[in-house]
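Sharing a structure, written as structure tokens. Questions coming.
With one protein chain held back, the other chains of the complex are shown just where they sit.
Labels run A and B following the written order; every chain starts at residue 1.
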Amino acid sequence: MGLVESGKLPKPLTSLLNTSRKYSIWIFQWGLACCAIEMGAALGSPRYDVMRLGVIPLPASPRQADLVCISGTVTDKMVPAIRRLYDQMPDPKYVISMGSCANCGGPYWDSYSVTKGVDQIIPVDVYVPGCPPRPEALLEGIVLLQERIGKEDMAARWKGDPIVVS
Amino acid sequence: MIPLSSPETTEAPEAEAPATDEAREELVAALTTELGDAVVGSHIRTGDDVWVRVTRDAWREAGLVARDHLGFRYFEFLSALDWLPSPFGKNEDSPTDPPPTPSTDIVTGYAGGDTRFQVFARLHSFSQKLGLTLKVDIPDDDLRIDTWLPVFAGVNWHEREVLEMFGITFTGHPHLVKLYLPGEFEGYPLRKDFPLLARHVKPWPGIVDVEPMPAGDEPAEPDATDASDAAEGGDA
Partner (left out) sequence: MAAITERQKLAYANAQAADGRVNLEFETDEGMTLNMGPQHPATHGTLRIVLKLDGEQVISCEPVMGYMHRGYEKLTEVRTYPQVTTLVNRIDWLGSFANEVPFILAAEKLMDIEAPPRAQWIRTLLFEMSRIANISLFVGDMALHIGAMTAAFYAFRDREYVLNQIESATGGRFHPNFDRIGGLKDDLPKGWIVDTKASMERIRDFCDEMETLVEGNEIFQARTRGVGVIPADVAMAYGLSGANLRASGVDWDLRRDQPVGLAWNEVDWHVWTHPDGDSFSRFWVRLQEIRESTKIIDQLLDGLPSGAIMAKVPRIIKVPEGEAWVATENPLGEMGYYVVSKGDLGPFRVKIRTASFNNVAVVPWVTRGVYVPDVVTILASLYFILGDIDR
């Protein structure tokens, strides 16, 4: 642990750790709107079967999760809860923003009660576009995230200052 | 090969229309006899629907009469209307042109009205298979009305919604607090003078609806089936 934080981890060990991390992602399902059903189809249905990618969709709480998938419309009333969830997750943590609403507000771009993009409150790693995206699109997003985790410098992720989004 | 079903479908409602219209006229008459002068307006669209406007004092009475004497035991919804034309237009105009000066004339809908705000509710009668829309004027300087909670229990959240969206208070409601929006939200969103700020910051880019209509400009003949229709017929 100390090696990781001080950034003195040997390179082969880093890639080994990264490989094991990327194939054991515990994903927390923060289903909000329409996209939640497509996320459910991607994570829970036998047709798409996300577990073959090494993603485990059943953490009991955000404290056990590595990745959260924000799927659906984020309203201003929901924002504190999402921020809270993100605070509860252990580092290193990743965020997928699924669907146009979570990306930028989507069809509710002019609404008085919708937050125009979840990236206003938490840092997002992967944006999955669509309204709603097909389950395949979410799987693609997860695969892209795994690629990114594989190439990551762990020390930077571990030690780096929190990304502040105000 | 496949019969066109249009003759039956179009004829059936037309045959019924006069009968149901009588029922609606009877309904308005019954309401008038029960409520007297409190019925200040009504409108009947033949074979379709009926609107009745009552005075504010008789609002709860009207609900009770409809429920107990006229058989309207099913509560559909309660909401409000703001008849002020939107001061911001519909944001459908060109973003470069100056905005058109909106009129401030208040033109109310069916069954008339004298005020900017109206509360309206819709009830249904299973036995008569009729719907009834009740309307009531709410004066601008006194936005309050009796609650309907003693009439229909389900009205609870609808009244809270109206309070939040229009700022109309329901006297006698025991728990009249906001329903949807977070506590610090200011304003009444469904009032016409509530601006959607995102639209003012960035004009709507899709002003022109460019999608061509499927039927095109030529009138579609009922018997002009294309290839896919024929294939469908073969499949069936």
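Just a few scattered comments:
Quick note on the criterion: a residue touches a chain if its C-beta (ideal position, glycine included) is under 8 Å from a C-beta of that chain, and two chains touch if they have at least 3 such contacts.
Note that this is a predicted model, so its numbers are computed, not measured.
Touch with the chain omitted from the figure is made, among B:59, B:170 or B:194, by B:194. Of the listed residues A:27, A:69, A:95 or A:114, the one in contact with the hidden chain in the full complex is A:114. Considering the complete assembly, chain A touches the hidden chain via residues 1-2, 5, 30-34, 36-38, 40-41, 44-47, 63, 72-73, 75, 77-78, 81, 84-85, 87-88, 90-91, 107-108, 110-114, 131-132, 134, 159, 161-162. Within the entire complex, the positions of chain B that touch the omitted partner chain are 2-6, 8-10, 12-13, 48-49, 51, 73-77, 79, 81-82, 85-86, 90-92, 107, 109-110, 122, 126, 129, 131, 133, 152-154, 156-157, 165, 178-182, 189-190, 192, 194, 196, 199, 204, 206, 209, 211, 213-215, 217, 219-226, 228-229, 231-233, 235-236.
Here is the rule we go by: only the chains that are shown with their structure count from here on.
Our note on geometry: chain A versus chain B, Cα centroid distance of 42 Å, whole angstroms. Touching chain B in their complex are the following residues of chain A: 76-77, 105, 109-113, 116. By the touch rule above, chain B contacts chain A in their complex via residues 180-182, 185, 189, 194, 196-199, 204.
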